[in-house]
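The complex appears here without one of its protein chains, the remainder shown in place.
In order of appearance the chains are A and B, and numbering begins at 1 in each one.
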Amino acid sequence: MTALSQLGGPPAAVTEKPGRRFTAYLLLLPGGLWLALFFVVPLVSLLSASLYDPSGTVETGYAVTGHWQNYVDALQDYARPFGRSMWYALLTTAFCLLLGYPLAYAIAFKSGRWKNLMLALVIAPFFTSFLVRTLSWKLLLGDNGVVVDTLKWLHILGPDGRLLATTTAVVTGLTYNFLPFMVLPLYASLEKIDHRLIEAGGDLFAGPVTTFRTVTLPLSMPGVVAGTLLTFIPAAGDYINAELLGTPQQRMIGNDIQNLFAAGAHPTAAALSVTLMATIVVLVLFYVRRVGTEDLL
Amino acid sequence: MTRTGRWIGRHLVLFAGFLVLLYLFTPIFVVVLMSFNDPKSRLSYEFDGFTLRNWQDPCQPFGLCDAVSTSLRIGLLATVLATALGTLMAFAMVRHRYRGRAATSLFIFLPMASPEIVLGSSLLALFVSAGFGGVLGFWTILIAHVMFCLSFVVVTVKARLAGMDTRLEQAAMDLYANEWQTFWRITFPLVFPGILAAALLSFSLSFDDFIITNLNAGRTVTFPMYVWGSAQRDIPPQINVIGTAMFMLAVLLVLGGELARRRRSR
């Protein structure tokens, strides 16, 4: 819990006046109310919608019957896309870490006076629409695109090989989309490391690899944990990449939830949504405890 | 290790970093390029030839500019609301002692840690069960956007506030500034960059959001929804014009801010 309380910072040391606590609640009220009404209450609605009798429709309304069978049905029918989502999210997280760490490290320690520019470049893609960028991957990975041509020329890809509409394309897109979410927290925690510690590491253990393993990496763990969570969670719920870059064989759980809602099958969709949320919460708690970084929450 | 070995070692990371940046930028090059595309057929999504036509008439595809305008209006309103509410919360959390500070932090953190599909579907579940299933549109999108932008605003402003030395405010009060003057002359100018950053972040999150919006939009079409819809059929090159224009605008804003900062510190 320390990182969250750290975000709170020190209280103002100016003479405490009576009524300051009241002021605090007053300041928190509008935003807090908004979150309560449109984040907490909806989660409760979702939970209750997941227990509706599926024989109703949006128009006629649903009977709240405590229909746990929704979960059983949903899991039976959608176990594969569910597992696929988790697998893709895991792959995405791994690739983001692999690509993001060198970049964050380069910005934090090697960029010199170009640091601000490089940071701006990491954020810049955000300013072009997410969907438009994903569509350009469609073009880049397309059957006549540069990437496929190059790979064919290098004989990495066979003459009939393709990238678009494959798992590779979906994971490439996901990695691309969530990479900045990995780089920024990594950079933030690397930047905080006192450079003298790394020098001291070099002084005491000599090898740069050993120094990295024993000093830099452990000290950047809070960034690794934050980055992996910020990548894994949205990746697990995403369906845009699977839809634009994949085929029904690459369908993720997000596609199904979206489609079920669009088709009016609210109870099943809600049950799937609740399951996704619960799975993520459990995984995250397990992961955070395992890594031992309680600093994050 | 030899000297050359070390030189390579030192620059290897930088080189790898540049490659990753290139990966981040490749699609943007494509977006810019495609904004000048002259497609041979309506269904073609390849670079067929150069034209300025898309830039001269970006509103040509039916509904595109309406969608952009809807996105802009929602983005601006959501930014103003989220920034205002979030800044107040950040001030309460950093500057006041009250019961339940840790709980507030967790409460702020949770929306950021929830997948968008869950946020979107739970809002939809609420709207439907509250009988608003038929009026989904501009206002429900706005509500959703303010909700998910709020947490980001709080975190951004809080970081700036927490990094601010409270002695500056004490010094101001010591120098005959009352609470009101202290806030407007010292606190606000010093926190403002954080508030501005939070507002920019809110706007880009709102303008870009698809998953949550798509579930709660009813018949209203935002820019990302327009792109999504056209991706199923034909992709008008004009969406790349919008994407490029947004990118340029952001780059100009960032550059302008950086220049202003440099001039001030000179």
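Here is the rule we use: contacts are C-beta pairs under 8 Å (C-beta built on N, C-alpha and C of every residue); 3 or more make two chains touch, one makes a residue touch a chain.
Throughout what follows, contacts and distances are computed from a predicted model.
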Omitted chain (choose from "3-oxoacyl-[acyl-carrier-protein] synthase 2", "Spermidine/putrescine import ATP-binding protein PotA", "Co-chaperone protein HscB homolog" or "Cytochrome c biogenesis protein") - UniProt protein name: "Spermidine/putrescine import ATP-binding protein PotA"
Omitted-chain contact residue, chosen from B:M34, B:A67, B:L150 or B:A172: B:A172
Residues belonging to subunit B that touch the chain removed from view: 165, 167-168, 170-178, 181, 186, 189-190, 264-265
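Assume only the chains that are shown with their structure count from here on.
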Mean-CA-position distance for subunit B and subunit A (Å): 16
Contacting residues of subunit B [partner subunit A, same complex]: 1, 9-11, 13-14, 16-18, 20-21, 23-28, 30-31, 34, 45-46, 85-86, 88-89, 91-99, 101-102, 104-111, 113-119, 121-126, 128-130, 133, 143-144, 146-147, 150-151, 154-155, 158-159, 161-163, 166-167, 169-170, 173, 204, 207-208, 210-211, 214-215, 223-224, 227-228, 231, 235, 239-240, 242-244, 246-247, 249-251, 254, 258
Subunit A to subunit B touching residues, read off their complex: 1, 4-14, 20-21, 23-25, 27-28, 30-32, 34-35, 38-39, 41-43, 45-46, 48-49, 58, 99-100, 102-103, 105-107, 109-111, 116, 118, 120-122, 124-140, 142, 144, 176, 179-180, 208, 229, 233-234, 236-240, 244, 253-254, 257-258, 261, 266, 269-270, 273, 276-277, 280, 284, 297
